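For this view, one protein chain was removed and the others were kept in their places.
For clarity, chains are labelled A and B in written order, and residue numbers in each chain start from 1.
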Amino acid sequence: MTAVLEGTTGAPGASGTAGAGNGSKKRGRIRAAYRWLGPSGTAAALFLLLMVLAAVFASALAPADPNTGSLLDNYQGSSADHLLGTDGIGRDILSRLIYGARTSLLGPALVVGVSMAVGIPLALIGAWYGGLVDAAVARVLDLVYALPGLLLAVLTVALFGPGMTPAVVALSIAYVPFLSRIVRAAARQQRVSPYVDALTVQGFGVFRISVRHILRNIAPVVLGQAAIAFGYALLDLASLSYLGLAVQAPTADWGVMVSDTDALLKGYSTPVFLPGVLIVCSVLSLTVLGARISGERPERHPLFGRVFGRVSGRRRADAPAS
Amino acid sequence: MLRLRDVNVALNVEGRMRPVLSGLNLDLAEGEALGLVGESGSGKSMTVRTITRLLPQGARVSGSVEVDGRDVLAMRPAELRAFRGSDVGVVFQDPRAAINPTHRIGEFLGEALTVNRGVSRAEAARRSADLLASVGIDDAGRRLRQYPHELSGGMLQRVMIASVLAAEPRLILADEPTTALDVTIQAEVVGILDRLRRERGLSMVFITHDLDLALAVCDRVAVMYAGSVVEVRSARDLHETARHPYTIGLLGSRPSIEERAPRLAAIPGRPVSAFEAGPGCAFATRCAFAQAECRARRPRLEAFQDGLVRCHRVEEIHEHSVV
């Protein structure tokens, strides 16, 4: 009766790594993450990791200043000095792409962060109390959902002038329902679970049960939806920057770079094409990753193993023979 | 009537073949009621699905399943449809899931008659009313116009039984037909099933986890464990004549309604499924009498004292009356 059975699709590598040294544990975790993400998911994760690293270490990685260039060097092709060439006023395109990752990723991060900070508590409150409270939350969300995000952003910019801040604020409001509706539906399912009743009977309060238990169990859905929202927000902000409503030229930003009509008119596609590729790849990666994350059980998350408990050591325990 | 020999069934679970029935043997005589009793994972529902060939995609089956001398596993699609339509009837556990919720009761019953029996609509309506009357539903006219959601679970299970009777099968497979019902309703439904079976001389396989219920409804009882039958015995005196350690354990596990025992003679461990069983006797891991031989070699289902028992040590255990 001591046969240890792995769960049907137990985390790959879990059994092999249990009790092994630190190095092989780490390797096991990476292998587990790869098997869990699949080829497309892994490619997406690696691409995004690269973008984040570029944004964080932009000043160290960029070969040149993104905002200065010599007019004499304009529209150069690939060379040792300028790996990806230069744009219309001689700025290094590679450096602008690297620095561009900062504003291009920071904007959507703010949008998703703010809308999560507003949307998740709203959703949890609605799911917990139900009845009139939930109805009120639902109607407000429906109302905001009816407003197209871009339209709201354009209106805000019209009122407060162009710039990153008004665009981010407007999109944050518009993205609240996008996250909140999914969280609310998932939380409502948990709310009626007997385990929530059991915790209530144990004397635990609304806050603790909602955050420590319900939110933790729906974390994959929340994170997955957040990743997808991040992608959409990136696209929206890039569109706004392209229109000259959000990030302002000459700041290095992928959206701003795509709007370089001068280059296109003169027949140079590289300065416009490359940031476009990065935008498309980022959005695609976030969508792939988001879908993968949201389909997962929280306790089976190699990527979030530390948050949700160790991956290894999960085995089917034997029936206790009394 | 029904004869299963060395039936092995494996299901495809995420690319791996998992045995659910292993070496199953079962016989059912004409007009007999056989109880199939077991805990979860014992394969009792899979047995019904194997007999009707309602197995999921990718299932692998070996052995032979004969109904009335015809090999079910070798039947061609048209033959199989005719077999399911008129030779065998299945009463499922949850009638609400088995009856289309958008059809009125009349349509549901009429369909079985018009399609399988080739009866006219008017004739079908008349016969439907008769069928409802035979399962103890009086106001047939009103019931036939109702939708499933308007009927209680017990009523719906009666309708289900009526629909099975409509095809006039000679073999009924009842898969936990009363598990979802209250005990008073269970008594009614089981009473109806029993009366109809006797009146019409039908054979029946009655599947349940409730040993006492099976003993009350059936002539013989087959106890299943980990995908095979471990004991077959007459239902009349199983409480005294049970010989397999598992059957004895099951009998001791249920508290009595008539007296209060201080403790129950519980079987340790949990029931295993066929895919978890080792090379030896599947029950060896929980059996108080298990020896090296039990864990190494699988016993066969052999005749012992007017019944069949699958146990290496059954004679020893019985002679030394350790039980």
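What we mean here is this: a contact is a pair of C-beta atoms (placed from the backbone, for glycine too) under 8 Å apart; a residue touches a chain by one contact, two chains touch by 3 or more.
Convention: contacts and distances are computed from a predicted model.
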Listed names "Multiple sugar transport system permease protein", "Acyl-CoA dehydrogenase-like protein", "Cation/acetate symporter" or "ABC transporter domain-containing protein", matching UniProt entry of the absent chain: "ABC transporter domain-containing protein"
Omitted-chain contact residue, chosen from B:R81, B:R145 or B:R254: B:R254
Residue ranges of chain B at the interface with the undisplayed chain: 39-40, 136, 182-188, 190-195, 209-213, 215-217, 239, 249-250, 252-268, 270-271, 286
Contacts of chain A with the absent chain, listed as residue ranges: 7, 193-195, 197-205, 213, 216-217, 297-299, 308-309, 313-322
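What we mean here is this: only the chains that are shown with their structure count from here on.
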Whole-Å separation of chain centres (CA-atom averages), chain A against chain B: 52
